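What you see is the complex with one protein chain gone and the rest in place.
For chain A:
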C-alpha cells in the first residue's frame, strides 16, 4: 500500500499579542492510498488547521506535511477540497461550476471531453435537471452536491472535506453520507474528513483519528472494523454502538479539557 500523505512531527503555532498560541502539536500519521480518514475532536481544537496544512493553505511551524513524498507547497488540483461553506461560484450555472476546474490549464482537459465529464457528475449527483440553474436556486444539500461534483470533476487523487455536511439537516445529511459512500465505491478516492459527529466518522471512515483539546495532538487512532460497501444497517450492529460509546467518551474527555482551558467568563461586565 502506498503512502499518499504524511504528517511528520507537525506543529503549528501563531504569535498573538497575548503570546504564542499552539494550535497543532507533534502530530504524526500516514494516510495510505484508499484510506478514508476521519479526524474527530472538540470544536476549535485545531483539526481544521491540520487539514488546511495538507490542502496547502497553511504551513507547519515545525515538522513537515508531505504529499506523494513531497512537502506541500500550496494548494493544487491533486488535492480536492470540499469546504464547509460549499464555495459554489454564484455567478456560474450548475454546469459551469462543474466545468470550472476542467477549463483550467493545469488540468489539460480537451473541450470535447468537458461535456461528458460534466454530464457524468450531473447525473451522479442528481443535478441534471438543474444544469442551467444558478446556485441561488439550489438548496443547501444541492449546493454541497455541486461542490462535491466540482471537486470530483478534476479527478483529484485525494479529497479533503471540512465538516462538509455540518450545515445540513439530519435527513439531507444521511442522504449525503450514503451518496458519498456510493460515489467512493464507484470512483475510488483517498479521503480525509474533518467532523465532529462520531456516528458520521464511524459510518464513513476506515480509520478514525481522535484529536485532543487544543493544541491538537493525537489521542488515539482507531481502525473501524466494517468492510465496504456499507449501508445504514451497520449502525444497528452492536459493534457500532460499542465503538460509538468508546469514541464518544474520548471526545467528551477532550471536550471537557477544552472547556477547562477557557477562562471563566464574567457576566457582571
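The rule is short, and it goes like this: a residue touches a chain if its C-beta (ideal position, glycine included) is under 8 Å from a C-beta of that chain, and two chains touch if they have at least 3 such contacts; residues count from 1.
One rule holds for everything that comes next: contacts and distances are computed from a predicted model.
Matching "Multicomponent Na+:H+ antiporter subunit D", "ABC transporter permease subunit", "ATP synthase epsilon chain" or "Peptidoglycan glycosyltransferase MrdB" against the UniProt entry of the left-out chain gives the name "ABC transporter permease subunit". Residue A:150 is the one among A:4, A:150, A:189 or A:217 that touches the chain not shown. When the full complex is taken into account, the listed residue touching the unshown chain is A:79, out of A:4, A:47 or A:79. Contacts to the hidden chain, counted on chain A, fall at residues 55-57, 74-77, 79-81, 83, 85, 87, 89-92, 100-101, 103-107, 134-136, 150-151, 154.
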